[in-house]
Structure formats: structure tokens, C-alpha cells
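Left out: one protein chain. Kept in place: all the others.
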Amino acid sequence: MRTLALIGAGAAAAGLAAVTLVIGPSGAQAPAAVADSLTAPVLAAADTAGLPGPRQPVFFRHDIHAGQFKIPCQYCHYTVAVSSEPGIPSLQTCMGCHTVIAGTDTANRAEIKKVRDAWAQKQPIAWVRVHYLARHAHFPHSRHIKALGPTGCQTCHGDVTRMPQVYKVNNINNMGWCVTCHLQRDVSRDCAVCHY
Amino acid sequence: MAVLAQQPVITQTHADVTRDVAATLGAPSRGYLLMLFGAVGLFLVGLLTFLILVKDGLGHAGYNPPVFWSVYITTFVFWIGIGHAGTLISAILYLFRSPWRTAVYRSTEAMTVFAVMTAGLFPIIHIGRQWVFYWLLPYPNQRYLWPNFKSPLLWDVFAITTYLTVSTTFLVYGLIPDVAAVRDTVAGWRQKIYRLASVGWQGTDNQWRHYSRAYLYLAALATPLVLSVHSVVSWDFASAIVPGWHGTIFAPYFVAGAIYSGIGMVLTLIIPLRRVLKLEHMITDYHFDNLGKLTLLTGSILFYAYGMEYFVAWYSGNTFEQTTFWLRAFGPMWWAGWTMIICNAFVSQLLWFRKIRTSLTAMFVISIFINIGMWFERFVIIVSSLSNDFLPWAWDQMNPTWADWGILAGSFGWFGMWFLLFARTFPIVAIQEIKEMIPMPRKRGGHH
Amino acid sequence: MPALPSFGKRKAAPGVLAAFEHIDAATDAIRALRAKGHRDLTVYSSHPNHELEDALETPMSAVRLFTLIGGLTGCTAGFGMTIWMNLDWPVLVGGKPIAAVPAFVVIGFELTVLLGALSSVAGVAILSILLRKRGAAYHPRFSDDRIGVFVPASGEQARSLEELFRSAGAVEVTHATA
Partner (left out) sequence: MPHEPKPDAVTRRRFLTVLGASGAGTVALSGCSTDRVEKLVPYLVQSEDQVPGLATWYASTCTECPAGCGLHVRTREGRAVKLEGNPDHPINRGKLCSRGQAALQGLYNPGRVKAPRARNAAGALEEITWEDAIGRLAAKLGGAAGKVAVISGAGRGTLSDLLADWTAALGGRVVRYQALDQEPLRAANQALFGRPEVPAFDFARARFILSFGADFLETWLAPVENQRGFAESHGFNGGATAKHVFFGPRMSLTAMNADEWHPIAPGSEAALALAIAHLLVTEHGRSAAGVADALAAHTPEAAEKESGVPAATIRRIAREVAEARPSLAVAGGVSAQHRGAVELAAAVNLLNYVAGNVGETVLFGADLDGGDGAGALDELGRALDAGQVAVLLVHEANPVYTMPAASGFTGRFRKAGYKVSTSSWLDETAAECDLLLPNHHALERWDDARPRAGVHGLMQPVMQPVFTTMNTGDVLLQVAKKAGGALAKFDAPSYEAHLKSRWQALAGERAAAGGFDDFWRAALARGGLYGERPAAPAVSLALSLPVRASRPALEGDGEFSFVPHATSFLYDGRGTNKPWLLENPDPVTKLTWHHWVEVHPDTARRLDVRNGEVVRLASPHGAIEAPVLVFPGIRRDVVSVPLGFGHTAYGEFTTARGANALDLLPGPAGQPFVPYVAVKVSLEKTGVFRDLATTEGNPRQLGRGIAEAMPLAAAVKGLTVRESYELDGRPPHEVNTERELEAIAGWAEGQHIRTRRGDYARENPQWGMAIDLSRCTGCSACVTACYAENNIATVGEADVLRGREMTWMRLERYWEGGEGAPPLEARFVPMLCQHCGNAPCEPVCPVYAAYHTADGLNGQIYNRCVGTRYCANNCPYKVRYFNWYKYSERSWPEPLQLQLNPDVTVRARGVMEKCTFCIQRIRGAQNQARLEGRPLRDGEFTTACAQACPSDAIVFGDMNDPGSRVNQVKRNHRAYHVLEETNVRPAVTYLAKVVRRGEA
């Protein structure tokens, strides 16, 4: 049976009120390991041109966050296990750590500053979409995470932990690519599993 | 002429044949050019209509659900039907060694090829997303998807492409020796072209040996093909469950109709052509007499089929069939139903009289009736059956729009354009086969 | 004498080319030549002619083999493709069996005809055009109303052949030289 939400205002906020300011979780929740940030290559925003994948408004380093600091994917992509959508972290989530962490070198300090400014101006960051699944194909992330495990993301998105800037590893719109996987795992390839 | 009417060709020498036929390839007359421009004009109308359909969707055409197929499929079947006379005359009559085919088979074959070419456009025109028509072809793709070979439409795809290829081959193959003959009569750049087209044909004993054999086999293969193609088209309907479509009689019924309509179109074409190209002494009323008989035969088969449809509807006791056929004759579309019966079943019966068969005017008029009647036959079968099928609540009548007429006109333009161009460029009468029928001169005189 | 389109290298062979107006004259000449042991005749005619074939005793064409093989290939391809494609990704439609062979008969038949026809034509192309005798002399009227006979020969032999042709009733005899 459906669960009923209580506070209509809440929904309102969810809808468009990207303006209500609430102090997010304290930095304590963030992984503390700030130790050797030298392991990941130091790259300035300017370098991103040379990297594969679209250039993002903020040079967010998956290789540092997910790779070096081993922050689990679901810490930010919080709905991936429960919903068809992975969920893009709210700015609040970023600030959870970055109220405390200001960066270690000029390059990433500059980027983190962008985040803090955005938070100050209550302006969400408009990320450039990397993976765009054609809308006539329905892909419930939750079930795939359930089947492939919490690190199953890599099956489709590639080893993000090594990507300074995320790019498309597989053409997720190649139906054949999906079908191959379904065949290997002997799960249904009925058309109406994805197309409806 | 009546005296000579029993012979295939009026006696003349081989040299005359070459000369006369080559003469048809001379400079075009004004009348010819007018006809050609007319055809191109109509084609452009059709093209424009098609572009509009692609831009906005099929809504412009006169579809009123439950009538999901109407003028386009009608015209498709119409042209496929036209495309049957050619192969019938050139292949089947060849096997029967029927002497009268010789003079006319080249033109009918050409007509076949262009008619099928025209028909081939319609499956693309009529679908909702024309730009993905190729999904009907079994080509390997990244989706691992194949088309559905259980669908009569796939059968169509194969039947029509095969038919188009084979009849084109047949036409071109038959042309080679004649092109060679033309090559040897003309000079300059035209000779260069014909030389290439004649792929080194010399008429040596060895070439003739293989050529004639293969021609026989082609005829043998084309014969079942011509019968199969319209059967397959008829199964588009017969294998559906729509009352008025779902009949075992359909295959023979459609084939007969196809040949009937084909010959109708042959007459419509060669009667003027004969005059324009001055071929009176090769295409004589001996030919028209025989074409007339063939028309009478197929027309009578249709007559029988119409009667049989109604009989079966009544005899089956199937309420759906009965309603459909009752409405076909007395429903909102009675006019179409009766047009088809009069033009096909009744008009064809006039051909019992030799006088009519040998009167060009009469034959021409009748041929026009046949063309109209056969178009309406398909229209009636498709539209009136769909208009009132199983569920009364969903019944509705369709009413055609400019988009329907535009495409119809365009198809005639497209067909005419190709046929006219062909008639000017290639021998419209089979030189070498005519020669075959004229005994060669002998120094000792007499025939052996 | 117009040059014919040449496929590959082509050098004119020396020989005698006779043109006949009368069919019986031509057949007489051919019979006489064959009696004298001439085998590699090239006979031109504007259309196939039984009397010439009789005189030349031409053997049955090998084209039929092409037709047969083409047809069989088409038939197998037709059924093979349809059945395999249906089993490759089974999709249930209308409660029919996945591999519903009766529905595939049409495809099988059409491909039989298609490949059969195409291979026969290919056969003719190979046998009569690509493998044709090279170098025989030709005259445009052969495609019109004359029958031509060409015999490769030279010198004395050529003169005696001319005799033979003239006596048989050739309307014209020419000597082709290399």
C-alpha cells in the first residue's frame, strides 16, 4: 500500500523551492581521510579540456571522491537503490563536507569555492548530463543495483573511480548492449520489460 | 486488314524490321514531349503531397478509423496487378509458343517493370514513419532484431522485390540482341551508348545457343512467380480475419483480376503507341483479337469470383460476412461496389463479339473501363470491408482527401514518365523475335 | 567495319568472312566446311535459327546447371534464414509456434526464383560473352539480315575457302588479315 506523505509544504519545497536554506549534515558525516590527496593527479580546471567527457561547471573529481577517498557511490547518488532514478546529490550534500574541507591546492580550492559560492547564493549547480537514456526505454536503477550489487554501477558507467571527469564508457542507447548483458545473465529480454 | 488478321506480322524482310523498329527511336514528336511533360508534372504533384505527409503525418489523407487502409493500399494493389500482364504475356505465352505475343511482349514487359516500380513506392508512402521503412528488411543490426516473417507484409517485401528484379532481368535480357541490332544501324555518340548496352553481343552461334536456353529457363521461373506474386498480395487480405477479406478464393481471384487489369492497361498503352510509333503492320488486330480473348477469359473468371464471394457469404451463414457483403452492395458505398461489378464483370462480356475485339476504338474504351473498374475493385474490397467489420460501434465511412488524389495522380505520372522514356530509348518491339517469324530467303526457293 | 566493344585484350585473327543472304546457302557452306574438317567456325545471325544449329550440330548449353544450383541455394537460404532468425530471438505472435514453417514457404519460394533467375543470366554472361571466341571478324549487317560465317585461315587455304563460299552462294566474301 502507498505511504502517504504528510507535509504538503515539504512537497512544495521539493518542487521548486530550491531557496529554503537548511543547514545540512555536519562535516562529521563525511569520511575523514583527507591525508594523502597527492595520490590523485593534481589537475586544474583548465586541464579538463584535454580529458574525455563534457566539461562540467565545477571540475568535480570522481577519481578523488570515489577513488581516492572511497566515498561510496550511494553516499551522493542516494536514491539509486530505491528508485528508478539514481538521484543527483543536492548542493546541501556537497556542503556537508565542504563547509569543512576547503581544498589542498590552488586548483581544487578554486573549484570548491565555486561550490561554496553557489551555496551562498542559493544557486544550484547545473551539471552537464553525461548519460542520456532514450526516453522510450525504462531503466530502473534500483533493480540493477539489487542484481549487480552496490558497485554494479561500473558495469554500465565504467570505472568512475579513475575518471577525473566523467565520460560515457558504453553507449547505453545501444539496445544490443543491454540485450547482451541480459542474455549472459539469463534474464528476460522481453521487449515490454523496458519499452512501454 | 481483316484478311491479314490471322498472321502474326505482315510479311516483310528482316531488313524492314530492323529499319522500322530503329525508326521508332528517332527524334521525339511534339505530342510525345507534351505527354512526357504531363507525366512529369503529375509526378511532381505526387512528390509534393508525399513531402507534406512526411512533414505533418498521415492525417491529411482520408483515413477514418476503422478504415486504416484506403486509397494508398488500393493503388498499390492496382499497380501490382497491372504488372502482371507483362510477365504473363512474355513468359507464359512464350512457354505455350503462342505466336501473337511477339509483337507486343516488349511493351508489356516494360509496362510490368514500371508498374511494379510504381507499386513498390506505396508500402513506403503509406506507413506512419516512412523514414524507418527499412526495418522491414532482415539486415543484421545492433539491436539483434529481425523482422517478423509470419507477417504477410514481409512476404510482400520478398515477393515484390523478387518480382521486380526478375521482370527487370527478363526485360533487359531480351533487349540485348535488339540493342546490338540498333547499335549496328546508328552512328556517333548514340552508337557508343548502344554499344555499351549491347555488352558485346554479336549473335554468334555460341551466344545464341546459351541465350535461347537461358531465356527458356527465365520464362519457366517467371511463370510460377507471376502467379505467386499476386497470390501473396491477396494473402495480405486473405490471411487477415476481416470479414470480406478472409476468403480462400482470394489468390486465384486476385491473380485473374491482376491479369485482367494488366491487359486492360496494355491496351490503353499500345493502342495509341501503335499509332504514334507507326507500328500498324507489326501490331495488327490479330493481336487485339487475342488480347481481347484473354481479357474475356479473365473477366469471366472475375465475374465468377464476384458471384462466388456473395454465395459463400450467404452459404457460410456467418453473420459478419453476410453483413459486410450486404453493405458492399446496398450500404453507403454501393456506388463503388456497382462500379466494380459493371466495369469488370459486365463490360468484359462485350468481348464475346469479334467485331468489338477487332475495333480499336471499342477496345480502347473498354480498356479504360477495365482500369477504372479494377481500381475500384481493390477500393471496395479494402475500404468497404474495413468500414463495417466485427464491432458495430466502431463502424465508420472514409472519405478521400486531396492527399489521396495527389498520391494517386503522382503514381500515374511516375509510371507514365518511365514508360515514355523507355519507348523512345529502346526497341519497343522485339526485333529478333519478329525476324524469327519471318522465313529467311532461300536460293532454292520455297520453305522446308 | 565498326569495332566491337572489347573486353580485355583483343587481336584480330586472319581469316575468311563470308556473308550469306540465303539460309540454305549458308547451311550448305557450313556443312561443306565441317566435311572438310573445319571445326572452329563462327556463324553470325540476327536471330536464333534451327537450320544453322542443325548444320553446326551445336551441343546442349550448360546454362541449366547454373539455374539448378541457383534455385537450390535460394530455397535453402529462404527456409534457413527465416527459421534461424525466428529461433535467434523467439517472439510469440498470435499464439503461433515460434518457427511456423508454413508461413515461411513464401520466402523460400521467392528466393528460389530470384537466385535461380539471376544465376542463369550470370551463366549466360560467363559462357557466351566472357568466354566467347576472340578475334573473329564481324559485320553490322549480321545483326540485320545477313548470315555470316567466319573461318580463321590464311594464304592458300583462305583462297580455297573463298572458292567454297562463292560456290555455296555467298553474297560477299572478305579476307581478314592480322
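Going in written order, the chains are labelled A, B and C, and every chain counts its residues from 1.
In the analysis below, contacts are C-beta pairs under 8 Å (C-beta built on N, C-alpha and C of every residue); 3 or more make two chains touch, one makes a residue touch a chain.
Because the structure is predicted, anything quoted here is derived from the model rather than measured.
Remark: the absent chain touches shown chains A, B, C in the intact complex. Which of A:Ile71, A:Leu91, A:Cys153 or A:Val169 touches the hidden chain is settled by the complete complex: it is A:Leu91. Contact with the chain not shown here comes from a single listed residue; of B:Thr323, B:Ser384, B:Ser411 or B:Gln432, that residue is B:Thr323.
Listed residues B:Pro28, B:Pro99 or B:Pro147: the one in touch with the omitted chain is B:Pro147. Counting over the whole complex, chain A has residues 1-22, 24, 54, 78-79, 81-93, 119, 122-129, 132-138, 140-143, 146, 173, 188-193, 195-196 touching the chain that is not drawn. Seen from chain B, the chain kept out of the figure touches residues 56-59, 63-66, 68-69, 126-129, 131-133, 135-136, 145, 147-148, 150-154, 157, 236, 239-242, 317-320, 323, 386, 388-396.
In the full complex, the hidden chain is touched by chain C at residues 87, 89-99, 103.
Convention: only the chains that are shown with their structure count from here on.
Separation of chain A from chain C in touch steps, taking the shortest path, is 2. Ranked by the number of C-beta pairs in contact, the top chain pair here is B-C. Taking each chain's centre as the mean of its CA atoms, A is the chain most distant from chain C.
With each centre defined as the average position of its C-alpha atoms, the distance from chain A to chain C rounds to 72 Å. Averaged Cα coordinates give chain B a centre that lies 30 Å from the centre of chain C.
Residue positions 144-145 of chain B each touch two or more of the other chains.
Shared interface positions of chain C, defined as residues touching 2 or more other chains, are 89, 91.
Contacts from chain B toward chain A in the complex involve residues 141-145.
In the complex of the two chains, the chain B residues touching chain C come out as 13-15, 18, 138, 144-150, 154-155, 158-159, 161-162, 165-166, 169-170, 173, 177, 180-181, 183-185, 191, 195-196, 198-214, 217-218, 221-222, 224-225, 228, 232, 235, 431-433, 435-436, 440-444, 448. Against chain B, in their complex, chain A makes its touches with residues 174-177, 179.
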